[in-house]
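Before we start, here is the structure in question, set down as C-alpha cells.
Removed: one protein chain of the complex. Kept in place: all other protein chains.
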C-alpha cells in the first residue's frame, strides 16, 4: 500500500463552490501556507451525476490536474454523503425513517438509508466512475468514502433486513428467545417476522436492552457493508491506495473497531469544545490509534479557528491550533488535515473557521498561524511517520459495552462510559504514562502490558473474562471497577456472586451497589499497604463489597456501609487484581496510578512540570513530543542524550524549557 | 367472599422465566423467608397461548400444584398486560395510537387499546381458561387482572366510541354544546361525528378543558369495562375469590374511586422515591383505604431493595423495608407483597431489588431482612386483619377535580393537587391525627367526622356543595382553601361572587386571586381569636377576600392587598367554616390543625416524640402501631392499659421507647 512519505497538511476544499478566479488565488495562498493535500469533493454527487447514469467529471478532472501541477495531492472523496435530490425523489426508499417513525424528506446531509438497494447501486456506480478516472492519478493519496457515517434508520427495508440478520445470528427463534430473555414482560416471539425494530413507537429502544443492543450491532454491520460497497470498487481499480471513511467526534453510534477493520486506516475529525481539557483529545487520539492495533491514524479534520455549531463558538486562541496539531501527531497521527481551506459563502457552516476566511487574503491571524504550522511540518518531513507509541499500559474500551451500559436501567441515570474512561485516562495522562486503548476480545494479547485498566467493564463477551484472568495469572496487573463483570453479550446478568467471571480473580463479592445523587458523596479511608495516605472523596456508585480472598486497601468512611471495603487488592497467580468499587476523586486516581506506575515501572522517563504533556513515538528513530499546556513557561528534564530539536535543529540535553503554550519536538536516531 | 386469615407475605414470581432446578432452590428459600403467597404469572400470555386459541397451561398447572404442596398460596394474574406479538401482528387494531397520533408498534408492555374488540375477545377467552382451571384450586387466594392499567389511546376505535359515549352522556348535540361552552373560540358542533379526540394533533388536550375532562372520564369508564371483561368471567367460575387489579403509584390517569367500585379490594404498588418523606406513603395508603370506604386494602407491590427506574436508585437502608411494611399495615393494608421474589436475569428491571438476588443465595442483607419480616408477620397472624382505622377527620379527594384543576389555564402553572393534599395531610399526620380520604359526592355522609378538610375543591359536582353545607349547618367543621368552588362538572365557572356555592357557608367573597412566582411570598398576620400567634409565610396564590359575614382570622402583611383577610372563619348553622385563601407554610398548617385538633378533640390519644407515627386499627381488638422515623430512639406514652407487644409478647404500659427506625406493634383485646 502506498502511504505518503511526509505529513499531509491541508484539508477540505470544495471546488464545486468556487469559480476559476478563486481557484487561481487559492493556489497562490496554498503555496504560502505549505498546503500539500486537499480533500475533495465531499458533497458533489449532485454535480457529478446531474441525472441518473449521466456523469459530469470534466470540471473535477481539470481541478485535480491543476492542483497536481501545483504539487498538491488529493484525498479523493466519493461524494456519497449527500445524494442528489432527483435520487430521493425518484426512489423514496433511499430516504431513512427516524426513530419516531417519520419518513424523512430530502434535505440536510447524511440523509440516506445505508441498506437502501438503490442507494447502494448508485453509490457503487459513482465509485466506479471515480475508480476508472483517478485510481492511478499521480495526485491520488487516499480514497475518502462518504463522510461521518452514523445515521440510524428504521425503514421497512431495515426492518426486514434486521429480521434476517437475527435469523442468521441466532439460528432459531428458540435461541433468540433465550438470548433475549423474552420471558421477561411476556415478549416471547414465535416467528422472526414478529420482531419489530426498537423505536420510539414501541419504546423498546429504551426498555428492551437486548433488542436495542442487537440493533446497534446491526447498524454497525450494515454501515460497514455500505462502506465496503464503495471501498471494494475503489480497491478493484488500485489496491495500493489507502481507503478510509472519517469518524465523527460523536463516536458512540458505530463500533469503530468493527468499522475500521475493513478500512486501511482509522481517520477522525477532532472538534474539541472550546476550553475542553486537553486529555480528552489525547484519549480520543489514543482510541483512534487503538482501532488499528497501534497503527498511526489520519487526522482527517480539525478547525483552523472557531466552529459555528458549538453553543458558544470561541475563537481558537493564538497557538491553539498548533498545539492541537502536535498533540495529534504526538499520539500517532500521520496527517494534519483541516476542515476547511476556504470558508463557504453561505449555508450552515458559513461561520466555521477556515484557512482562507471571507476576507479572502493572507493577512489574517489564522492564515499566519496555519502557514507557520505548514512550514514546520514541511521541515519535519516524514521522520516519525508510521512510528509507534510504545505503551505498556492498556485501557480497555468496547463499543458493545458502551451501548449496553448506558442503555441499562439502573442503578444510576448518570452512567457515562466515555466520561469514566476519561477520568482513568486523565490520571494516567497527567503522569505522562503512555496508554494504548485496547478492545477486549477473546483473543486479545495483553502480554506486552504491565498494567491493564478496565473501567466499568460491564459486559464480558465470551472469553473476555477468561483472557483477562489468564493475563493476571501470568503476572499482569489489572485494575477494574464498579459496574464490571455483570452481563453477557446479550445483557443477561451473570448469575452467582458479582462480579461474575471476574470474581475469583478479584477475590471479592459485590453484594449491592448504592447510587448516590449528584450532590452526595462518600469518603475513602486508606488502609495499610502501599496506598498513599490521606482522605479521598468518592461518589456516583458505591459497591458493598465482601472480601473473598482479597485484602481491603481502602474502606468507606460514611453511610451504613462505613468500614466496608471500597478498594481491594488480590494476588491471583503471579499477578495482582485491583477493584475500585466506586467513582473516586481525580486526586485519588492520580495518586493511585502514581503508586502503581512506580511499582510497575511504567512511569514516564521524562520528568516534566505539571501541565506538560510528554509523548514518544518510536520507529526507525525516536521522537519526543513535549507540549506545554500551561500559560507559563515550564521545564522538563530529558534523561537521554542525543536529542535534536527537529524544528530548530539544535541539540537538546538535560533540562529544557518550553514557553507558555509552546511545543518541542525532539528527535533522535535509534541506537 | 373468601379472604386470607393471615397477612399474605410474598409477591411477584415469574415461573415462565426459570427452570426446574431454580424452582426447587426457590422453594427452599421461600420457606426460609416465610413466604406464603406468590403473584403470578403477570406476563405469560405469549407462553400460555402460543397461537390463537391454542393454550399451554401444563407448566402452570404443575407449578401451582408444587407451591401449594409447599403451603404457598397464589395470587393468580390473568397475564393480559402484555399481549403476544402474534396478536398485535395479526390484529393491528389491538395496538394503541398515542397522543401524538402515532400508531404504536408491538413492544414494551401495557401496549394495547382497552377498547379493541379483538383484545377484549382474546383477554376474555384467556380469563375463561384461568377460570376453568384454577377457580377452585385450594391455592387460589386472589385473582389479579392485568397489571397497572392506565394507557390512554387515541385510535379510530376510541374516537368512534368516545362519540357514542358523549351521545349517551349528553343526549343531544345542543346539550353538549352548552355543557362544553363551545361558543367560546367558535367550537360549536352540529354532529357528534364532528368531535375529534383531544390530542397533540389539535392541542385540545391542553386548550379545551371540557373535552379533555370528558375524555379522561371516558378512559376511566372504558378501562373499567376492560377490567370487568375479565373479572366477570372469573367471578362466574367462583364468586368467592376476590378480584382486583393493582394500581400504579402514578395514579392520576384513572379515577380510582370509579375503578375500585367494581373490584373486590383496592390494591396498589408502593414505590416511594428514595428519601421521600414518610407522610407521602401514609397519604397514599389512606387514599387506598378510602377507595373502598375504609375497607382494608392489598399492598400488591413494594420493592425489597432499590428500584432500577428511579434517577438514582439508592439502596433501601437497613430497616427501611420493614418500616415501610408496618406503615402500610398501620394504615389499613392486610397484605405485604413485593415485586419481586427473584431478580430477573435480563431486561428493563434486571437491577430491580428482589428477595433472591442474582447471587442466588440467602446470605444477603436483603434476604435476612425479608426473612425476619416474614417471621414477624407470621407471628402476628391475622389479629388485625379487616380491622378499621377510626378516623374522625376526612380529607376530600376527587379525581375529576384533580384533572380539571391541573388542566385549567391560570392563575398559576404550578397547580399541583396531590402536592396540596400532601401539605394538608402532613400537618395532620405530624400530629398523628387519623385521616380518612373521602370522595365528595352528592350522597357522601360526613356525619362521623368532626373535621372535613377540602383543599382546592375547584370543581363542585352536583350536590357536593349542598352536602358540605348541610354538614356544617349541622355542627361540622370544614376547612377549605383557595381555588375552591369555582367550576361545575364541565369546568364551567360558577357565576356570581366566588367561591360559588360555598360562598354563603364561608361568608366571604373572593374577588381576585394573585399568582406569585416561585421566589415570591407574602406574610400572614394572625388576628385575635384563638389562632396561634406569630408570623407565617404564604406563597403560590393569594386570594383577595371580602368578608360577607365571616370574620378575618389572619390578614396579609404585604403587597397592595396588605391588611385584607387571608384566613377567615364563619359560623354557619351549628358549625364552622374556615377558608384559607393562600398556600400557607407547613408551620402554619401544623399550628392551625393543632389548635383545631384540640378544640375538636380529634388529636391522638398517644403522646409521642416528634417523628413517631402513631396509628390505630380497630376491629375485634385494637392494634396500635408506633413507627419511629427518627435516627434516634424516641418515646411515647401509652395512655391505656392492657397493651401487649405483639412481636415480643411482653406487656407494655405507660411510657415506652422505640429504637431508631424501629417499630412497635401493640395489641389489646377490646373490652
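So that you can tell them apart, the chains are marked A and B in the order they are listed, and the count of residues begins at 1 in each.
Please note the rule applied: a contact is a pair of C-beta atoms (placed from the backbone, for glycine too) under 8 Å apart; a residue touches a chain by one contact, two chains touch by 3 or more.
Model, not experiment: these values are computed from the prediction.
Within the set B:187, B:392 or B:525, the residue that contacts the chain not displayed is B:187.
Residue A:318 is the one among A:318, A:381 or A:496 that touches the chain missing from this view. When the full complex is taken into account, the listed residue touching the unshown chain is A:307, out of A:115, A:307 or A:484. Annotation: of A:17, A:467 or A:635, A:17 touches the absent chain (contact as defined above). Although one chain is not displayed, its contacts with chain B can still be listed: residues 100-101, 180-191, 193-204, 207-210, 408-414, 487, 490-498, 509, 511-517, 544, 560. Remark: the residues of chain A touching the chain excluded from display are 14, 16-17, 43-47, 50-51, 79, 81-82, 84-86, 89, 102-109, 111, 305-315, 317-318, 343-352, 357-360, 364-366.
The rule is short, and it goes like this: only the chains that are shown with their structure count from here on.
Centre to centre, using the average C-alpha position, chain A and chain B are separated by 50 Å.
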